[in-house]
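Every protein chain of the complex appears in place save one, which is left out.
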Amino acid sequence: MVNLTLIIALPLLMAFTMPIFKMLNSKLPKFIALLTTAFNLIVLSSNFTEIMAAPLILELGGWQAPFAINLYVGPLALVAAFLINGSAFILSIYNLSQDYQFDDKFYLLFLMITAGASGMVMTGDLFNLFVFIEITSIAAYSLTTFAGGSSYEASFKYLIIGGVGSVFLLLGIGFTYSAVGSLNLAEIAASAGLINPLLLQITALLFLIGIGIEAELFPLNFWVPDIYTEAPTAVSGIMSGAVSAAGIYALARIFFTLFPAQQFFNYLLVIGVITLIMGELIAYQQENIKRMLAYSSLAQMGLIVTVISLGTEAAVKAGLFQLINHSILKVLLFISAGVLISAAGSKKIKDLAGLGTKKPTAAFGFTIAAMGILGVPFLNGFISKFMIISSSLNADQFLITFLILAAALIEIAYYLKVVQKLYFEDLEIEVKNTAVITVPVILLTLLIIGLGVYPQLIAEPLEKAAAEILNNSRYIMTVLGGI
Amino acid sequence: MIDLIYKIGHFLLITVFATALGLLFMGIARKIIARIQKRYGPPVYQPYLDVLKLFGKDAITHGFIFDFGAVMALGGVIATLFFIPLGSWQLYSMEGTVLLVIYLLAVASLGMAMGTVGSGNPQASIGISRALTQMLGYELPFLVILFSLIFRYQTSSIWGLMQAQAGSFLNWNLFAYPMMALVAFVVLIGMMGKKPFDAMIAPSEIGSGPVVESGGKYLGMLLLQKSITIIIELALYVNLFLGGADNIFSFSFKMLIVWILATMFGSLFPRFRIEDGVKFFWKWPLGIAILQALYIII
Amino acid sequence: MLTKYIFVPAAAAFAAYILNKKNKKAGATITALVSAYLLLSLALIYGSWELNQSFNLSLMGYQLEFLMALTPLSWLFAVLTSAISLLIAVFSIDSQADFKFSSVFNLNFLLVIGSIMGVLFARDFLTLFIFWELMTWTSFYLISSGKKKMAGRAAYRYLILSAAAAYSFLMAVIFIFQQTGSFAFEPAAEFLLNNSAPQSILLLLAISLPFWVKAGIFPLHVWVKDAHGNAPKEFSPFLSGMLLKVGFYGLIVVFHQLSFFKIIENTIAYRGLPLLSYLFALLGAVTIITGTILAIRQEDMKKLIAYSSISQMGYIIIGIAIATPLGFSGSMLHLMNHLIFKSTIFLALAAVIYRTGTTKMYEVGGLIFRMPLTFAAYLTAIIALAGIPPTNGFISKWVIYQALIEKGYLFLALAAFFGSIASFMYVFKPLSTVFLGQLKPQHQEIKEVPLLMKIPMLILIGVIVLFGVFPGIQMNIISQISGDLGIETVNYSLYSIQGAFGAWNSLYIFNVFAAGFVIALLVFGLAKKSKLVGLLDTYSSGEYVTDAESYHYAYQYYRPFDRLFDNLAAKSLTGFYETLTANLLKSGESFRRIFAAGRVQNYALYSVLLFVILAAVGWII
Partner (left out) sequence: MNNNFVKGSWQEILDWAQNKSINMLHYCTGCGAIELPPTMTSRYDMSRFGIGPAATPRQADLLLVTGYLSTKTLRRLIYTYEQMQAPKFVVGFGSCTINGGMYWDSYNTIKQLDKYLPVEMYIAGCMPRPEAILDGLLKLKKMINNGEADGYQRYQDNLEFYHQNQEAVLGEVQRTQ
C-alpha cells in the first residue's frame, strides 16, 4: 500500500522536472509520462481493498479535519481516479508510437492535466477543488494549441468560457465560506441545513454553472466540440475520458453531498436530457469525425448526468457504469479515429472510406468501440444500457426512458455510417504511415469485452460508490469523525 | 388389374370425348361468327381437318423446353379434365375442389408460356406478358365468386356445388344469383380469350403472340389443349351456374348453349388494350362480385 | 444440453475466421460441417420436449435467470435453420472467391446461426433479447458486405429499424421485469393476463415490434427489398428463407405463449375475430398486395424475389392472425414451404449471378441451354411459389384459402387471391428473361455451376416434390406445435389434409397428373419428329436477325400492368420515412446554428442566462 498523495504529487513532480529529462535524452519524456501513469495505476490498485473496506482520508500537514486540507478517497473517487489514470496510461502508450514529436512541454502538460483531474476527484476541500479545476483547465488550454492551426481559436474559446466558469465557481465558494465559515466539504455538508435557503439556492446554482462547464452540460458545453476537434488526439482522448469524468465526479459530489435537494436534481435531469438529445442530433449532422465524436461525448455526458440525477441507487450505479464505459470507449474511439485521420490525411468522414482493410487495427478499434457504445450484447455498453433503462423505468420516468432510447437510436445512426464507410465502401486513397496502436486497442478491447461478459468485475466498487454518494451523512461522519 | 385397365380406359375415353367435343365447339364457333359476318363460313368439322393436317406437317423445335412446354400444356389440361364432373362422368371429381381446378389450369398455362417463350421469339414473350396480365384481371372476380359460392354452400368440391343446385331449375345459381352468373360469364369470355379480351394473341400485331413459333404438331397440340380448355371452362360454368346435368348429353347441350352465347357476345366487340381490359375486369365484374359476396357473407 | 447449439457455432465461427485466412474454402466447409452437426443432433433430440436449462446470475444487483427450453416450435425452426445453412454453406464453398471479406462472411454467418439458435431456445426475454440483438448485428454486417453500393444503405436501414424496434421491446420487457421480478415467459404471461387489458396490449405490441420488423410486414417492410437485393448472393437465401421467419417465431411466441390472443379474446370482434387480430391480418393483406405489385415492376432479379418474399410473408401473417386451426397450420406449412422454395430460387439466381456477374434481368437471357439444372431448380421452385399443384406451395396456400373462406373473410381472401394469381406474373418474369429467350453472345461460353453448387439445388428440388406429395411429414410436427400452443389440430394423413370444405389428397393429384402427362407424351411422341433450329431462327416478319441482344424481350416486361400502378409506386414509403427522419434530424442542425454558432461571447452569455433562468424557476417554485 502506497500513499495516495503520490497520485497527485508524482505527476506534478515529474511534470516540472520534465525539462531535465529532456536534456538527458529527447525521447525520455514520453516514457516518463507512461511510467508515471503506470505507477499511479499501481498505487491505486494497491489501495483498492482498503478503500473498498472504508474510505481513506489523508490529512495533509498533520492537522485534523475540518481544519486540515484533506484528501478523501472513497470508492467513487477511486473509480474516477482509475478512469483518469487509466485513460492517461492508455493515451501515453498511444503517444509512444506517435510519429509526430511533441517536446517535453507536451508531456509536462499531459502529466499536469492528469494530476489536476486526479486532484479534482480526490480532494475533500472546496477550494482545492477549485485549484485542481484550474490546473486541469489551464493545462488543457495549452495542450489544445499543440495541434497548431485553428486550435488556437478553440483554446481561446475554452479559455474564456473556463474563465467565466471560474468566476461562478469562485463566487459560489465565496458565498459558501461566508455562510458556513469552512471550505471542507464535510463541514459544509454538515451545516448546509443552516444556510439561508435563498443563499443556498444561489450558491448551488453558481456551482452548477461553474462545474457544469467542466461536466459539459448544455448550454455551457459549446467549447467542447472545438477543443475535441482541434486538439491533438491524445488531448481529445484525455479530455473526453478523464477530465469529463472528473467533472461528473465533482458535480455528483457537490449535489449529492453538499446540496442534496430534489430541486437541483430536477434541474440536472432536464439539463441532462437536453444535453443528450441535442448532442446526438447535432452529432448526426457532422461530417468531421472528431467533431462527431465530440458531440457524441457531450451527449454521453448528458446521459450520465440524467441517469445519475434520477437519484436512486440503481440509477447512480447505472450512471457510473456508463461513465466507466464512456471513458474506455471514447479513449479507444479517439485514438483509432486519430490513426484513421492521419492515415487518410483528412478529418472528413467521407474521406475515411475503405480504410477498414488498409488500417485494420484502427478500424477494428473504432468498430468495436462504436458497437460498445451502441450496446451490442456481450460488450460493456449493453450492460450499462440495460441498467440505465431498468433504473429509469424503476424510477417511473417513462418519458426520460423514451428519450434516452431515442437518443441511442440516433447514436446508432451516425456511428454506423462511419463503420460502414470504413469497411463497405472503397475509395482509392494513399494511406500514410501512422502510429501503431495495437497495444491500446488490444487492452481496451479486452476491457470492453471483459466488462460486457463479466460485469460483476466492477460490481463491488460500483455498489460501494453508489452507496457512498447517496448517503452524505456517512461521508460527513467519516471525515469529521466524532466531532 | 382390371380396375386399373378400367381406369385407364376411362381416362382415354374422357380425353378423346372432350377433345372431340372441344374441336366441334370450335367449328361451331367459326360457323357462327361467319354467319354473323354474313359469310358462309368453313364447315363445322374444319378444326378436325386442321388438327389432322397439323400433325401431318413437318415441325421445328427450339430446344427441349419448347417440346416440354407443349407436353406440359396438353398434359396439364388433360389432368385438369379428370377433376371435372362431366354430367354423370366423374372420375376424380369427388376429390377435386374448385380451387384445385383453377390452379391446375395454371399448369397448362405455365407450360405453354414456358415453351413458347423458350422459342426465343420476343413476340411470344409479349403475348405471354399480356396473357398473364389479363389472367390477373379475370381470375380475381372469378375467385371472389368461388369464395361466395363455397361460403354459401359450405363445400368446395365442384360435385358438391353442383348437387347444391339440384331440384328445380330455379335453384340454379343462374337464377339464384343472376349477377354472379353474369360476372362469371364475362370472366368466361376473358378466360377463353375471346374478343374483346384477345389482346394476347392479336395476330396482326404480335404474330399471334404465344403461338408465334408453333407450327406442325406443336400447333396441333396447342389446338387440342385449347379445345380441352374450352370444355373445362364451359363445364365449370355449367356445373357452377346451370346446375350441372345427369347425363353427358344434356350436359353437352348446356355447354353448347353457353358456348354459343359466349361466341356471339365475343364477336360483337373490338379489342381491349391490356391495361384497359384489366381495368374493366376490376371495375365492373370485380365490383359486382364483391357486392354479391358481401351480400352472401352478411 | 441446449447451450451447445449456441456455443458450437460461436466457437466454430472464430475457428472458421482464422482458418479461412489460410484457405478460402475452409470457412464455408466449417460452416457446412457445423450445420450438419447441428442438424444431426437436433434430429436426435426430437420429441424430448421436456429438455431445458437454466442459469441464475446476479448481475449488478439484479437477480437474473436465463432459461432455455426445447419446444416443438423452436425445434422446428432450429431444424430449418441448420438445414438451410447447411445447404447454403455447401453452395458457397466454391463461390468464396467472389467475396471481399470471405473470412468475415463465414464468421458472421456462423454467429447468425448461433444467435438464431439462442433466440429459438430462449424462454426468457433477456436471453431472447441478447441473441436477437446479436443476430441483428451479425446479419447487418452480412448484408453490408454485399458487393453493391446500395448494400450499405440497405443494411443501414435494416439496422436502424431493427434497433428502434428492439428498444421498444427492451422498454416493455424491463417494465414487465419491474413488475414481476423475472424475465421468464411464464410469469410475464401470467402478469399480462391479470393486468389491465389496454396496458397489456400496449406492452405486447411493443414486445412484438422487432418481430414485425424482422418479418417484413407492411408498413415495416421497407428494409426488405434493398437488403435482399443487395446482400451477398449466398446470404440472400438465408435472409429471405430464415431470417424473416424468425420474426414469425417471435410473433407466435407473443401471440400464443405470452397469451396475446387470450388477452384480446373478449374485445370487439369482426366475424368472430378480435378487431386487433383482424387488423394484423389486414396488414398481411396489404403486405401481399404491395409486395406483389412492386415485385412485378422490378428489373433486378434479386429485388423482384425480395418483394415476392414480402408478399408471401403476408400469407403467413394472415394465417397466424386468424388463428383458426386451419389458418395456423396453413401458415406453418407456408412458412416451411416458403423457406424451401425461396431458398431454391435465391440459390438458382445466385448460381446465375455467379456465372454472369449481373443481377439485372435484361442483361442475361437464354441461360437454360447453358445451365439446365439451375433452370430446373428455378422452375420447380416457382411452380411451388405460384402455388401450382402438385408442389408443396399449393398445399399451404390451399389450406390458408380454406381457412379464410371458412370464416368468410372476403377482403383477406381477395388479397390472398390477388397475390397468388399475380405471383404467376412476377415469377415468370425471371424465368422468361433470365432462362428463356435469347442467349447473349457474351454468355455463349457459360457453363453450369460446379458440383458443390448443384447438390443443394438438387436436394431442394427433391424436398419440394417430397413435401408436395407427402404434406403429412410437415403436418406431423405442425400438429405437435399446435398441440403445444393449445390450438386444435387439423386432420391429416401422410398424403392428405382435411380442409374445411373438402380434403386435399396429393396421391390422387399425383396419379392424375401422371396420367395426363403420359397421354400428352404419347401424343407428342407418336407425331412426326421435329427438327431442331436455333433461337435466332424465329419469325421476325421476314427480317433476318443477327443481334441476339436486341431480340430479347426483357426490359419492362409488364409495362401495361405497371402503367396501372405508376401513381401508386411513385409514392414510396421508404422515401416518406426518409424525409421524415431527415427532417427530424435536421432540427439538430438548426439547434447547432442557433446555439453553437462559434461566438464565444454568446457561450459566455449562456452561462449567465442559465443561471438567471434556473434562479427564476427556483424563485417561482
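Note that the chains take the letters A, B and C in the order they are written out, and that residue 1 is the start of every chain.
Convention: contacts are C-beta pairs under 8 Å (C-beta built on N, C-alpha and C of every residue); 3 or more make two chains touch, one makes a residue touch a chain.
Predicted, not measured: the structure shown is a model, and the values here were computed from it.
**Student:** Name every shown chain in contact with the chain that has been left out of the document.
**Tutor:** Computed over the complete complex, the missing chain touches B, C.
**Student:** Considering the whole complex, which of B:Met26, B:Ala164, B:Val211 or B:Ala245 touches the chain not shown?
**Tutor:** Counting the whole complex, the residue in contact with the absent chain is B:Val211.
**Student:** Tell me which residue among B:Val16, B:Leu52 or B:Leu261 touches the hidden chain in the full complex.
**Tutor:** Checking the options B:Val16, B:Leu52 or B:Leu261, the one contacting the hidden chain is B:Leu52.
**Student:** Which of C:Asp94, C:Glu299, C:Glu448 or C:Asp537 touches the chain that is not shown?
**Tutor:** C:Asp537
**Student:** Which subunit B residues touch the hidden chain?
**Tutor:** Spelled out for subunit B, the touching residues are 30, 34, 37-43, 46, 49-50, 52-53, 56-60, 203-204, 207-208, 211-216, 219.
**Student:** What subunit C residues would touch the chain not displayed?
**Tutor:** 533-534, 536-537, 539, 541-544
Quick note on the criterion: only the chains that are shown with their structure count from here on.
**Student:** Need the graph distance between subunit A and subunit B over the touch network, please.
**Tutor:** Steps on the shortest route: 2.
**Student:** In terms of Cα-based centroids, which chain occupies the most central position?
**Tutor:** If one averages C-alpha positions chain by chain, the most central is C.
**Student:** Select, from A-C and B-C, the pair of chains that is joined by more C-beta pairs in contact.
**Tutor:** By the number of C-beta pairs in contact, the winner is B-C.
**Student:** Compare the CA centroid of subunit A with every other chain's and tell me the farthest one.
**Tutor:** Chain centre farthest from subunit A's centre: B.
**Student:** I'd like the Å distance between the centres of subunit A and subunit B, where a centre is the mean of that chain's Cα atoms.
**Tutor:** Chain centroid spacing, subunit A to subunit B, equals 79 Å.
**Student:** Between subunit A and subunit C, what's the gap in Å when you average each chain's C-alpha atoms?
**Tutor:** Computed value for the inter-centroid distance: 44 Å.
**Student:** Could you tell me the distance, in whole angstrom, between the mean C-alpha positions of subunit B and subunit C?
**Tutor:** From the centre of subunit B to the centre of subunit C is 36 Å.
**Student:** By residue number and range, which residues of subunit A touch two or more other chains?
**Tutor:** Within subunit A, no residue touches at least two other chains.
**Student:** For the complex, give me every residue of subunit B touching subunit C.
**Tutor:** Its residues touching subunit C are 8, 11-12, 15, 55-63, 65, 67, 70-83, 92, 95, 97, 99-100, 103-104, 106-107, 109-110, 113-114, 117-123, 125-126, 128-130, 132-133, 135-136, 139-140, 143-144, 147, 150-151, 154-157, 160, 207, 212-213, 216-218, 220-221, 224, 273-275, 278-279, 290, 293-294, 297.
**Student:** Flag every residue of subunit A that touches subunit C in the complex, lowest number first.
**Tutor:** Residues of subunit A touching subunit C: 156-157, 160-161, 164-165, 168, 201-202, 205-206, 208-209, 212-213, 219-220, 222-223, 225-226, 263, 267, 278, 280-285, 314, 317, 321, 371, 374-378, 382-383, 385-387, 389-390, 393-394, 401-402, 405, 408-410, 412-413, 416-417, 420, 423-425, 455-456, 459, 462-463.
**Student:** Which bits of subunit C are touching subunit A when the two form their complex?
**Tutor:** Touch residues, subunit C against subunit A: 58-62, 101, 129-131, 133-134, 137, 140, 144-145, 149, 151-152, 155-156, 159-160, 163-164, 167-168, 170-171, 174-175, 177-178, 585-589, 591-592, 595-596, 598, 600, 603-604, 606-611, 614-615, 617-618, 621.
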